[in-house]
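A short write-up of the structure that comes next.
With one protein chain withheld, the remaining protein chains of the complex are depicted in position.
So that you can tell them apart, the chains are marked A, B and C in the order they are listed, and the count of residues begins at 1 in each.
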Amino acid sequence: MLKLYDGGLEVASILKEWYTEESTSNYGAFIPFVGTIRDEDGIDGLSFDIYEPLLEKWFEAWVAKAKEQGAIIKMAHSRGDVLLHESSYIASVFSPKRRVALEFIDAFVEDFKASAPIWKYDLKNGERIYALERSTAIEGSGLLA
Amino acid sequence: MLKLYDGGLEVASILKEWYTEESTSNYGAFIPFVGTIRDEDGIDGLSFDIYEPLLEKWFEAWVAKAKEQGAIIKMAHSRGDVLLHESSYIASVFSPKRRVALEFIDAFVEDFKASAPIWKYDLKNGERIYALERSTAIEGSGLLA
Amino acid sequence: MIRVEFLGPIQKDALALDITNLRALATILQATPDMKEWLENSAIAVNDTLVTTLDFPLKDGDKVSMLPPVCGG
Partner (left out) sequence: MIRVEFLGPIQKDALALDITNLRALATILQATPDMKEWLENSAIAVNDTLVTTLDFPLKDGDKVSMLPPVCGG
């Protein structure tokens, strides 16, 4: 389950929804990762562009990896502007046993940061500034250089 | 924050409470781990005994470890009987950055399983049966043998 | 016709080009002003699948996307 929202996420209600959806699925471990906009570097917030077709393909590949381990994943992300102390990202895994869940959430979140086609901008003094220095080139970049 | 509850945990409301409490604390990452009772081996549920004085000491030692990394932890656990598909355990970490949170939740949950003074019983046919084979001897056990 | 899209922070309108592989696209973009840095740090997808070889063949109607460095979350 991948869902994109305009603006900041309603974290408590999303977590409640996911937990309730799987309340009788017999998963012993549920681990959400919640990412929240920090007040730093004088920003007013962050803004996100998402290339949805590729994000969905990336996510489906992780759904398949999860399935191999008897696990499922759910993810939510913001589009557009997200203000300070609002949350823009929730990734989560449900699995029968804890080790799978603990290892999966780590690998999933790290690959998300390295590969998911989402671009981040600082909102500062009314401008939207691409956060190049905090961004990661996708594996295989530079093919056309 | 360590809180013990009689019976199953109200997961959605606890997560909402914790998230809300830290909503302006400027933590960029929040990771809860939720443990839920699986329907397996014909059990009707699980039951827990807790030795609270030592659990609190164990928890305070982890609070101090978290503080060294700029993080905080919150934990909830059930006392007594918890039925199938109810949750008995939530551990969580808030930290400025994601790597600390991802590594901390893993170490914290694993040490909890190995060291926290909590005893688990299967509820089966009206009996309360100590789950010895799934339990772990605390480090240093056998001193008096 | 091949459609070439520039995603995220790359401020450039999409192109429609008559080319049959990525090598031709590389030649064209290398000659385009202000593209050098993006060419170095961007990945390439054809029809929403990442590709890793310049010899990747393109056929009429294909969509090529240029993906600069990412930072979700």
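Throughout what follows, a contact is a pair of C-beta atoms (placed from the backbone, for glycine too) under 8 Å apart; a residue touches a chain by one contact, two chains touch by 3 or more.
Keep in mind it's a predicted model, so treat the numbers as computed, not measured.
Considering the entire complex, the omitted chain makes contact with B. As for the chain not pictured, it touches chain B at residues 35, 48-51, 53-54, 57, 77, 88-89, 109, 112-121, 130-132, 134-145.
The definition used in the following text is that only the chains that are shown with their structure count from here on.
If you tally contacting C-beta pairs for each pair of chains, A-C comes out on top. Relative to the centroid of all protein Cα atoms, the closest per-chain Cα centroid is that of A.
Looking at chain A, residues 35, 109, 113 sit in touch with two or more other chains.
Residue positions 73 of chain C each touch two or more of the other chains.
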